[in-house]
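With one protein chain removed, the remaining protein chains of the complex are shown where they sit.
This part shows chain A:
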């Protein structure tokens, strides 16, 4: 550190290069830190579990078109056949599938009356096989029994008497109560229709991955009587791919009054619904990588240039008693100073850009630890980039002091 004063004073006489590199470091830090933060957040979003047995589940749509098509009989026959099939763990008819992007939502409120606001919740209409097929765990209360399952007419406005909700929904409705105490409580749907909560499940995501309350879902004990119905099928591990065509063929053949379409695995559904996120991550990674390389190249370039320009000076310093280590340290220290100026500016710019993103793009505020992380990365980047030119400087022989003009 003893060289700090003269290094700084010498640098101030050759500001331009140092300032350009410092600005480059500041901009790089700003973009890298914010990009990594966004990447990290997207990764966290994408890492969320839907609750399903994702690797072994798929769904399809059965669309009846025949004049004599009977949704109720078809559903009953289909589910019997599906559940009897070797390799199938369980199957349900459901109105919606997690992560698929389309589904129903309703509001539940703890007090009846129009004047009270409901808490939004995604609705999954399932029968007593719902828990098993969705691979969700009951953490309090009980499952539906067969008698509770009703058939829902397309025009129905009423709701069953009982529901099962997710833990997250339970906490949203009754923040003061323990999970077990929520079982048995009454909530209201459509302002004043009472429903009894009979069970709580650990986790089940709503169909919309971009929804802020994606963990709030309820199971409603009913089966739809629409001409179009979705079946969600959970298979034994490793059997999904072979069962998909088999099931498609079986259903198509069992009832000629409908068609089977849109066979989709949950894995594909996840991939599709997070596609924009993964594309964003890829782009940001490329930006981060490119910027890092460009900045490193800039540092290598500037320091190589100054090393060449100072060959004679370096030889003279060696002649006057500087060791190779002294010369190496000089350039490392000089880089540390430039980097530090850039990083100081970068801190301000980083927070500024984050603020702009928070205000205009619904981003979250940067976690504080991203700043020391960014500082460390840029310091390290600078030191690594300058290592080559600095070693070349250290290798300049002292005789250069007398030999070159």
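The definition used in the following text is that a contact is a pair of C-beta atoms (placed from the backbone, for glycine too) under 8 Å apart; a residue touches a chain by one contact, two chains touch by 3 or more; residues count from 1.
One rule holds for everything that comes next: contacts and distances are computed from a predicted model.
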item: Options "Dehydrogenase", "ABC transporter ATP-binding protein", "Carrier domain-containing protein" or "Putative zinc-finger domain-containing protein": UniProt name of the undisplayed chain; value: "ABC transporter ATP-binding protein"
item: Among A:203, A:240, A:317 or A:392, the residue in touch with the chain that has been omitted; value: A:317
item: Positions on chain A where the hidden chain makes contact; value: 2-3, 5-6, 9-11, 13-14, 312-313, 316-326, 397-399, 401-403, 405
